[in-house]
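Apart from one protein chain that is not included, each protein chain of the complex appears where it belongs.
So, subunit A:
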């Protein structure tokens, strides 16, 4: 039963295992406390961004403003954090609040403005990037050393970033997704009309999903700030499309209603680590992005090869 539930994540897991195996062969030092910490830190930001994206994708939408919210959180955190533990705590809350606010605007426009999610979030992408630039016109700012080391350090072989990721996934996202709201999110994504007929408040569910997405994107921004220890209003750009890629690779369906957190998280690590593996393998800079895309396509094709043999499209849909 549990296995069936996570079947969609299988492709990403197999992909990541193969990739790590090859990386280990190229760079044996990766199996060391330092190497583990690097690997964990490298994937965590995108994993959090992918969780944000997944929450929205489950409703049948897509959030193009994820990268902008990451940049905005990074700009806020690095600009206002200061040195004292209280100001750090305050600014972390402020950043999460900003993320929630950004998600709320997205959600309200989608649910009550009745505008296509892709257009709403494309527009807010520009708005939030603009705010990020207003807060931090030039790269700079700083965060205290203990903030960075608490999130990106390690205790022996155990990187703190993995704990952060686990806590956010298990203690924040999972309880929500297992609650009535979570069920409603899946239902709305699968069949909005049916959900409405079953008495689910569709607009309110949509708004909630976008707010959760915004908070998770802000978490990604906060982690990225610990990683770079500074602010840059354009730093999040790449997370928008990479988070969509991670979600799809992780087995969720862009039409909504299907997908679990495990797949996108693993896929996020795959996508983040692939760059390092290509460096380690000595692939020329010009070919790196070609390889990156080609590997993704190949893996997805192998993963879905069985659907080509299926005689009836219903079998595919039912899976």
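The rule we apply is simple: a residue touches a chain if its C-beta (ideal position, glycine included) is under 8 Å from a C-beta of that chain, and two chains touch if they have at least 3 such contacts; residues count from 1.
By definition in this document, contacts and distances are computed from a predicted model.
J.: Could you tell me which of "Fe-S cluster assembly protein SufB", "Serine/threonine-protein kinase RsbT", "Dihydrolipoyl dehydrogenase" or "Sugar ABC transporter substrate-binding protein" is the UniProt name of the chain missing from the displayed complex?
T.: Hidden chain identified via UniProt as "Sugar ABC transporter substrate-binding protein".
J.: For the chain left out of this view, which of A:33, A:113 or A:140 touches it?
T.: Selected residue, touching the omitted chain: A:140.
J.: Touching the absent chain in the whole complex: find that residue among A:11, A:235 or A:266.
T.: That would be A:235, which touches the missing chain.
J.: List the residues of subunit A that touch the chain left out of this view.
T.: Touch with the absent chain occurs at residues 27, 29-30, 34-35, 38, 42, 45-46, 138-141, 148, 152, 224, 227-232, 235, 237-238, 272-273, 275-276, 279-280, 282, 284-286, 289.
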